[in-house]
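A single structure is presented below for examination.
Here the complex is missing a single protein chain, while all its other protein chains stay put.
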Amino acid sequence: LEEALIFEIGTTDTTGVDLPEVGNVTSRLGGLERNRTIGMPGLSEPETVRHYTRLSRQNYAIDLGFFPLGSCTMKHNPRLNEKVARMAGFADVHPLQPVETVQGALAVINELAVWLIELTGMHGVAMTPKAGAHGELCGILAIKAALEARGDPRSVILVPESAHGTNPATAAFAGFSVENIPATSEGRVDLDALKARLGPDVAGVMITNPNTCGLFERDMKAISDAVHAAGGYVYCDGANFNAIVGRVRPGDLGIDAMHINLHKTFSTPHGGGGPGSGPVVMSKALSPYGPLPFTERHADGRYSLVEEETVGERHPHSFGRMTAFHGQMGMFTRALSYIMSHGADGLRQVAEDAVLNANYILRSLEGTMDAPFAHSGPCMHEALFSDSGLAEGFTTLDIAKGLIDEGYHPMTVYFPLVVHGAMLIEPTETESKATLDQFIGAMRSVVQRAKAGDPSLKSAPHHAPRRRLDETLAARKPMLVWHEPEEAVAAE
Amino acid sequence: LEEALIFEIGTTDTTGVDLPEVGNVTSRLGGLERNRTIGMPGLSEPETVRHYTRLSRQNYAIDLGFFPLGSCTMKHNPRLNEKVARMAGFADVHPLQPVETVQGALAVINELAVWLIELTGMHGVAMTPKAGAHGELCGILAIKAALEARGDPRSVILVPESAHGTNPATAAFAGFSVENIPATSEGRVDLDALKARLGPDVAGVMITNPNTCGLFERDMKAISDAVHAAGGYVYCDGANFNAIVGRVRPGDLGIDAMHINLHKTFSTPHGGGGPGSGPVVMSKALSPYGPLPFTERHADGRYSLVEEETVGERHPHSFGRMTAFHGQMGMFTRALSYIMSHGADGLRQVAEDAVLNANYILRSLEGTMDAPFAHSGPCMHEALFSDSGLAEGFTTLDIAKGLIDEGYHPMTVYFPLVVHGAMLIEPTETESKATLDQFIGAMRSVVQRAKAGDPSLKSAPHHAPRRRLDETLAARKPMLVWHEPEEAVAAE
Amino acid sequence: MRYLPLTNTDRQAMLAVIGAKSIDDLFVDVPAEAQLAGPIAGLPNHASEMAVERHFSDLARKNMAASHHPFFLGCGAYKHHVPASVDHIIQRGEFLTAYTPYQPEIAQGTLQMLFEFQTQVARLFGCDVANASMYDGSTACWEAIGMAGRITKRHKAILSSGLHPHYVSVARTMAKYTGDNLDTALPELSPTSDSARLLDAIDGETSCVVVQYPDILGRIEDLSAIAAKAHEHGALLIAVVTEPVALGAIKAPGEMGADIVVGEGQSLGVGLQFGGPYVGLFACKEKFVRQMPGRLCGETVDAEGKRGFVLTLSTREQHIRREKATSNICTNSGLCALAFSIHMTLLGEKGLRGLAQVNHALAVQAADRLTQIPGVELVNDSFFNEFTLRLPKEARPVVRALADKKVLGGVSLGRLYPKATELENGLVVAVTETSSAEDIETFATALQEILS
Partner (left out) sequence: MRYLPLTNTDRQAMLAVIGAKSIDDLFVDVPAEAQLAGPIAGLPNHASEMAVERHFSDLARKNMAASHHPFFLGCGAYKHHVPASVDHIIQRGEFLTAYTPYQPEIAQGTLQMLFEFQTQVARLFGCDVANASMYDGSTACWEAIGMAGRITKRHKAILSSGLHPHYVSVARTMAKYTGDNLDTALPELSPTSDSARLLDAIDGETSCVVVQYPDILGRIEDLSAIAAKAHEHGALLIAVVTEPVALGAIKAPGEMGADIVVGEGQSLGVGLQFGGPYVGLFACKEKFVRQMPGRLCGETVDAEGKRGFVLTLSTREQHIRREKATSNICTNSGLCALAFSIHMTLLGEKGLRGLAQVNHALAVQAADRLTQIPGVELVNDSFFNEFTLRLPKEARPVVRALADKKVLGGVSLGRLYPKATELENGLVVAVTETSSAEDIETFATALQEILS
């Protein structure tokens, strides 16, 4: 049975709620009563539960199977974290309650902040950014504020070819011009090219480490030193922190700012597209420019908030507010719960198992698939392959769709751009060897079919809720909201 | 991907829990340490969540679709009830805590008891029975105790042909001999036959009303009067109370005891086979014999428990304890939440909508299928059909399996026994007209195929997680636990 | 009303199809005098979700929840930490809102889980086979006595004085009607149980001996001698386990010769729940399987030869055999069995043994600490996570006084055996992984204050 849309099932006369009875009052709505129909369909509770339960079963999810999306870190989401986030003391407090009434909530934010600082070896942290890209913006704005504070309005941000697409978008949004830095044949930043470009117009670099080829930037410290020497700042995209947490502290590599995707490294659930959370750890040089509000812990154990009222004394160089309230509290509780559950020893094990799993995949598949950087040494938390060697007309997309029929979510495809037909596989540390072995077998089988030119692969998936969808049609004539079918409208 | 067994995935060395550290102590286990391996496999949390999530998707459920199992009352399970049952004040209290510390829990039991008494028009209620069949046992033991108390050890219980199988099983368990009472061609108890059999050896009758043909026993009051006049008691199987709640009070029909399946009428979830709850409402005649423990409300609003300590003064004729503690608290909270949500007006609407839905199905399908009692008047909450008219070799089972391929759970089949190849359809009140219309269409299509002798129907289901399973093999050589495969054992 | 999808427009259209003028036409078979004219008077009408939730929140706050206070109650129900993933999984609609798996093609989730559960229970108890759950431990216990009667065709059951008194009550209720003869005794506040009495009483009339392990006072005794004597006389040994976590530390009853092992599975996955729903565990030797009550799940194959699972041996059950059934049980405790099984899967052998070790260690620490209080003596020589103290005064008011101090400090024997004055100073204390060292200290301090 296909699940219809709520607009096709529900009526404006049906509701799944009962309301308390209240007396009648004279309306004080300023004469702006909404008289026209809104057209909002309602369903009873049984219909609602069934509608969404059925819809959910059209989704693939980490709870159902292996989800090796490179760079996305689809790891297990512990259920304890869901329980903790729902405690009334966190889920049911208002952001503007008097601080005396939210000391426990402020403690959570502060404790998490301390963990993030310690784990990264940095000086401060901005907790409010709402996701990774928002964190990038935070870091870039801090760099801009720092430059302005010293009266040095530099205009260029250098970004390696392999950067996440959000990196250049962010820099451009903040008014920088973006210049690319090439990669070496090893898949790492070309240090010489970078050095050659540094100069008084360069505000800084945005670099991803471990990078999107799955490699650790061996020259990271040298890069930082060179950028600093040239008067710039180093922004690190921390989306791949999962590979090194507990083994390497970015602060020791000279980084000035790095966002941490709590929904990646610290396992707050992705939820089909958010919410995420992107706190930004900052060096001593950038910390003074971080956003409002933030928490302070006093000697007596009390917590307070630094907001507009006290910012003048406490944090005069702040570049301001990035969001209405205190950031993603619901993600903070989950991430802190995850961090405490693992502890210092467990987080190190996280990085080690993530890297071990990725190398196991890299070495198990390099005989079957082209692994362009296999010679560059061990990979970190993800393994990169290309489409080289497939039969004429067969592409990375066919491999991806073929994997769906094998019961897997495909890896990240066509990213990073530096590799043709890239396939980026990130297993994470929460997958068992048995799962990896099964996946490796499935991958070999699909790749063999693509090498042999099996035509049935071109039309995969065959066993998914939908066959391949027409994305061109969707973009050419966008249908973004539901409309009554023509005849029904005509009949009214 | 097929989901393997935990014994095939897990190892005795893996665990999904971390434990607090405690100091070492000298064991005081009486020298009975368990030294041999237990053979209990463990899984990490990610593997556990995935294993059970995948398993769950092999199940059909009311959340997924229409589940018209006759006599089982598969209605929507409101999520509020799940939330309420999990409140720490109910889920996290011990049955032997001092009564002063569980006043709220006792209040729930007492409030539910009052509702059940009011809704049925009876005198008292035994809350402890753990399910419908346990409730039957409670009622039958009360009857036995009442007879013994008056020194009248009668030995026969009369049970109509169409009774639930638990009815005769219960009576036999309590040491009664069971005699059948025939049905009229209308599908109701033959009043004359019943009257003819009554006598000094008859302890009572067990009767289901509305009965398993989906009909209301018109002569219920006359039956009760006759049984009472003959010195017996009337037990009513209340599994079908959903059809009449709020419109008819069993107490007004002369019933002495009736169990109420909280998991049917009052919507505590079936959970793939329990837990249920079967409180038994009782007449003034039987109440003195009900089981321990129970709650009492005092004038000052306090609650106390009548248990062994005070039973002598408070309830001297009790036949004793049926279970260790106070009954199914988790079901009480859910049922009371359901009852309060509906209220007196809503519960009446429940019965009306349940009956309306069933009659809609009966009348929509009686042209397609044989409805043996369609002439007997309106049905109550369920509609009964037979296999008459199917092509040679086609059976009720084929219809059931065909419905699976249409996306439905089949109705109850081969019950009641009074109809050949019975199909008993209970839609419940929580299904929409659109769902019923779709089902009616599917049913017509499957029945037409069975009438036309479509061979593909014989091998249905084709689109389920499994094809038809070999039940004979399972029973001939029962494999009830997992064993290591032979070669693995040999290799050790 | 939020749970009812029919609109009035729907209702009218449906009545028209049926050919009825009004809903009352569908209730014509109910005699007019038995029909209520409208909603039952004196009862409230429907309420919003918010109002209902508030009512329950208010009532819930009137209870002392175990996890909010130092907590030491046991005697058949134990507080353990249940991993959050257990509740998450059992709330999946596919488990929560499914029926008994009568259509196995679309119920393999529940069936495979039951097969795994049966195997886990059998291994835990050291038995060959187990069923798919019973209502709870107490009903499983009387079902076992009934089963022993069917197997031996005898009617005398000898019950250890260490058997939970409520389990004895339940058995007594049933025995009154089934004609079984129960030989029982009260326990004594001594380090050993009445196994001498049991050995003495076993004879050619005996259908079974029923022994709780560890017993109601927490004592652990070897069952081998009783098993041997029972088997010598053609009787069965039934072992009752109310704390399954213990079997991560001590020998399984099946290893010591028990023929039937029953138990309460509440400790794992289920929680305290004020006594229910719980989950009865039932295992036995393979040769008795056709006399076992309750549902059984078995392995088979489907029409394509794929492994699958079905309910099997249902010819024992009431829906086929009616008055000849092995039990009247129908609905059992499926969702609690699932919770038990998930928790056991999370533990695994490593976790189960570790959990048992933590429980035992904390119990030993608590016993040592509490017996430092003047006048408080330990009754047990052996125990797992529960032991009995002899207080210098009646224990029942002490427990109430502890509650006033916000400590839930055990179960008084006076609550369990209200008429036995010789037991009234007994206090049974359970200590699990949820009791911190701080909780134990708080308890000891409060107890000392009350006793001094």
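We call the chains A, B and C, going by the order they appear; numbering starts again at 1 in every chain.
Criterion: a contact is a pair of C-beta atoms (placed from the backbone, for glycine too) under 8 Å apart; a residue touches a chain by one contact, two chains touch by 3 or more.
What you are looking at is a predicted structure, and each value in this text was computed from that prediction instead of being measured.
Asker: Checking the contacts here: which visible chains does the omitted one touch?
Answerer: A, B, C
Asker: Please identify which residue in A:215, A:230 or A:419 touches the non-displayed chain.
Answerer: Per the contact definition at the top, the residue touching the missing chain is A:215.
Asker: Just name the one of A:67, A:294 or A:394 that touches the chain not displayed here.
Answerer: In the full complex, the listed residue that touches the missing chain is A:67.
Asker: Touching the missing chain, which residues of chain B?
Answerer: With respect to the unshown chain, the touching residues of chain B are 11, 13-20, 43-47, 49, 53, 78-80, 82-83.
Asker: With the missing chain put back, which residues of chain C would touch it? List them for me.
Answerer: Those residues of chain C that touch the unshown chain are 2, 48-50, 53, 57, 67, 81, 83-84, 88, 91-93, 346, 433-434.
Here, only the chains that are shown with their structure count from here on.
Asker: Classify the inter-chain contact topology: is it line, ring, star, complete, or other?
Answerer: complete
Asker: Which chain lies the greatest distance away from chain C when centres are computed from Cα atoms alone?
Answerer: So the farthest one, by centre of C-alpha atoms, is A.
Asker: In whole angstrom, what separates the CA-based centres of chain A and chain C?
Answerer: Once rounded, the distance between the two centres reads 46 Å.
Asker: Taking each chain's centre as its mean C-alpha position, how far apart are chain A and chain B in Å?
Answerer: Centre-to-centre distance between chain A and chain B: 47 Å.
Asker: Among the residues of chain C, which are close enough to touch at least two other chains?
Answerer: 1-5, 46-47, 49, 51, 83, 85, 87-88, 93
Asker: What positions in chain A touch 2 or more of the other chains?
Answerer: 18, 44-47, 49, 53, 78-79
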